[in-house]
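Worksheet: the structure to be examined is printed underneath.
For this view, one protein chain was removed and the others were kept in their places.
To keep things simple, chains are lettered A and B as they appear, and every chain counts its residues starting from 1.
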Amino acid sequence: AHLYNAAEEQETTVNAKPADLSGYTRVRQKLVAPPFAPEHEQVATGGPKIVEIALETEERLLVVDEDNGGEIWALTYNGSVPGPLIIVHEGDMVELTLRNPASSMLEHNIDFHASTGALGGGGLTHVFPGEEVVLRWKATKPGCFTYHCAPGGDMIPYHVTHGMNGAIMVLPRDGLKDKDGNPLRYDRIAYFGEQDFYLPKDENGDYRTYEYAGDDYADSLDAMRTLIPTHLVFNGSVGALTGDNAIKAKVGETVLMVHNQANRDSRPHLIGGHGSYVWESSFTDPPMRNMETWFVRGGSAVAAMYTFEQPGVYAYVNHNLIEGIMLGAAAHIKVEGTWDNALMEQVVAPHSFET
Amino acid sequence: AHLYNAAEEQETTVNAKPADLSGYTRVRQKLVAPPFAPEHEQVATGGPKIVEIALETEERLLVVDEDNGGEIWALTYNGSVPGPLIIVHEGDMVELTLRNPASSMLEHNIDFHASTGALGGGGLTHVFPGEEVVLRWKATKPGCFTYHCAPGGDMIPYHVTHGMNGAIMVLPRDGLKDKDGNPLRYDRIAYFGEQDFYLPKDENGDYRTYEYAGDDYADSLDAMRTLIPTHLVFNGSVGALTGDNAIKAKVGETVLMVHNQANRDSRPHLIGGHGSYVWESSFTDPPMRNMETWFVRGGSAVAAMYTFEQPGVYAYVNHNLIEGIMLGAAAHIKVEGTWDNALMEQVVAPHSFET
Partner (left out) sequence: AHLYNAAEEQETTVNAKPADLSGYTRVRQKLVAPPFAPEHEQVATGGPKIVEIALETEERLLVVDEDNGGEIWALTYNGSVPGPLIIVHEGDMVELTLRNPASSMLEHNIDFHASTGALGGGGLTHVFPGEEVVLRWKATKPGCFTYHCAPGGDMIPYHVTHGMNGAIMVLPRDGLKDKDGNPLRYDRIAYFGEQDFYLPKDENGDYRTYEYAGDDYADSLDAMRTLIPTHLVFNGSVGALTGDNAIKAKVGETVLMVHNQANRDSRPHLIGGHGSYVWESSFTDPPMRNMETWFVRGGSAVAAMYTFEQPGVYAYVNHNLIEGIMLGAAAHIKVEGTWDNALMEQVVAPHSFET
């Protein structure tokens, strides 16, 4: 009862003046599944927009790690973990329709870190199964921001650690810039949602299975209280972005890596590459430069930019290597192009030596 | 014996020249209990001061979570967890009288991260029950800084994780500024001490109770070695700053949130608001801007500034939501004022839809 409970803290918004929406044009953003980004302009053309977004909550059984039997009744936005990446510009309005299908077991809502007031919208968007709500808010601060479900009390970490989170990127109207104001442009976005799962085990150490979403609630809280995830994955499951599912790029291309971690600190690293420009705070601040490993404060989304200089397979990992390699937070970026011996050369291949 | 032991490492300070105290005026700072701040000037008037501070160690039984029986023989400065916020200006001297009452069970001292030499004063301030000491040091670096007890060896983490820590804010003489040198002023300070407790449990999983301060020493070290706190709280107990104990503010007011975490990393987030200006390092550096979630390097105090734009209840949390919601690191800020639909509006309230 002492604890923060979003559901109890709704705002009194009666008697407020109506918003003046003249000057805004209305567009609809077609969301796509991660690791991809919706079509968007890097530099905004025209005036501010009302960007219509549709999210539907979906509770689905997700195999987290097919090798060890880990599965979870994931709570999602639009069926993916993370939820889809939303992209708008500073000064735009986001107009979200949030729908919870009648087939759901649970109540959901949404808290946008990018927004202002009402618990980030969490206090105004509670939808029970069969309900929908429409929320409009202004993107006043440029940066990458987490959004997540926050239905109240212990349900908040429960929903967030069951996959119910994603990111919105609020670009400056004139696009990204370096510290001197020079434009920074990218060829593609790679959107990584890092998810910490805390899967309950039985007395034999095997992962428990459950019949319906929500059935794992009490067991999950016990597992969460250890603060030690059983799995840490990109895009919902171990290997979701490796091998045949690798992200693709070419030498000379610039990739903006957007990383969302809604709950737990992370430290992304691009094996073989760098974070040439890294925005850990917001796009208001100049990017940090030439980082080997950057930081995601748990409950944040960040962006890092890199231009590939060599071909090959890069691994994008949480560089606590136990977390990245053993718990699953690793993705691949496969880069085509011509090798540059001026940057690196195997001068003498491995061979036996006389001792 | 290998390990760092503050008690063994006292400085040889004999033969040192006396300090020249001409030009300083002497004032006494009346400390107040958290989450409040002592009366102070944001911009210093007059020359440097010797600011007299009185701290008394107090060992007291503290109920950490009345719902689950968690209690601890807290070790405190002036009876509160965290210890009181001290505020001075760069160039001032802090003159501390540290008193340990005869009724205490334990030796205490104090290490000021803001100070220079003698283990932050820890080597010069060991007081046994019934003793007092006077230490004077110059605040040469502007910023928020942790202070804490550090009696030596494993007693250091033991005292720190029993509540014996707080913060001092060393303001620039001309006050806080943005990166361009424009003044930044606040209407109030909210001072959050986040405490990680590691409460020992018995074989049934119930929290153990102890008769005297210090009796939990061996059990506590075992619990601490897991690195997993049983409780993470603001101002000493779960719910100490929520509900009726919420901090109060008004739309248009600017609040400086000072966050102390003497031991363990934290990632503060203001649900529904932002860190518009965040000083993670010191006041020498320009503040970071528009952060959704900022970072407290374990063993640090930081400051974040926000001007409220909407009424309602905001939750200030450690945004590892397991830590913030389930372990207790959540506070409320209750903001009065008029809702602004231009920033956020519930366009259509939750309602059933046809499927």
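The rule is short, and it goes like this: a contact is a pair of C-beta atoms (placed from the backbone, for glycine too) under 8 Å apart; a residue touches a chain by one contact, two chains touch by 3 or more.
Bear in mind the structure is a predicted one, so any value in this text is a computation, not a measurement.
Taking the complete complex into account, B:154 is the one of B:154, B:178, B:215 or B:253 that touches the chain left out. Checked against the hidden chain, the listed residues A:71, A:95, A:216 or A:265 yield one contact partner: A:265. Where subunit B meets the chain that is not shown, the touching residues are 2-4, 6, 9, 11-13, 15-20, 95, 99, 101-102, 111, 113-128, 130-138, 140-143, 145-146, 150, 153-154, 156-157, 160-161, 221, 224-228, 262-265, 281-282, 284-285, 295, 297-301.
On the side of subunit A, the interface with the absent chain consists of residues 67, 228, 238-239, 242-243, 265, 267, 269, 271-274, 278, 288-295, 309-315, 317, 319-328, 330, 332, 338-353, 355, using the contact rule stated above.
Everything below uses one rule, namely that only the chains that are shown with their structure count from here on.
Between subunit A and subunit B, the centres computed from C-alpha atoms are 31 Å apart.
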